[in-house]
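Before I ask anything, here is the structure I am working with.
In this view, the complex is presented without one of its protein chains, the others remaining in place.
Presenting chain A:
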């Protein structure tokens, strides 16, 4: 008896017949963005805020203090550092004192944290997108998903103009998550409402 695999592949060959079309793919769309870095940062900030993320800008030596301010924004002043979970590769200088480093604990325990702090792999200015790649700086996928507030630190060198440049920088085999604003839905009367199952609050610290 023919296996389903052989049968489906055989059907495709029958359907296509002998003369398969040779197709040239035109790639005359934009694949690079020549705008200066400062302008890309402005576009990114504009797009992030348009999709209801909060953005705080700071210099490279103020990241720690700005992360604390970001957590004030997301959780309200007086938050408990013990309720913040941090991706393992996040530099010591960015972390709030007393925050917990992710140790691979089960989802139910992760869900008990109020906020998560991670870095990112790439940011796309034109779409306001942050890409997390499962590496030490981004952390595994569950930590940026379960706590209700997500704080991401974006460094200027990680920002690209459009989607093609971002994909070029990424490893296709890594577990990738593209995040564009807080979780949202348009399922009720096609009106966008922020905050469903993923983090309802997204605060971005833009370092330049």
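In this text, contacts are C-beta pairs under 8 Å (C-beta built on N, C-alpha and C of every residue); 3 or more make two chains touch, one makes a residue touch a chain; residues count from 1.
Following the convention adopted for this analysis, contacts and distances are computed from a predicted model.
One chain of the complex is hidden; its UniProt record names it "L-lactate dehydrogenase complex protein LldF", one of "High-affinity branched-chain amino acid ABC transporter permease LivM", "Cation acetate symporter", "L-lactate dehydrogenase complex protein LldF" or "Multicomponent Na+:H+ antiporter subunit A".
Residue A:178 is the one among A:114, A:178 or A:208 that touches the chain missing from this view.
Checked against the full complex, the candidates A:56, A:90 or A:145 give a single residue touching the omitted chain, namely A:145.
Seen from chain A, the chain kept out of the figure touches residues 3-5, 7-9, 11-16, 20-31, 47, 51, 104, 107-108, 111, 124, 126-129, 134, 140-142, 145, 162-164, 167-168, 172-193, 195-199.
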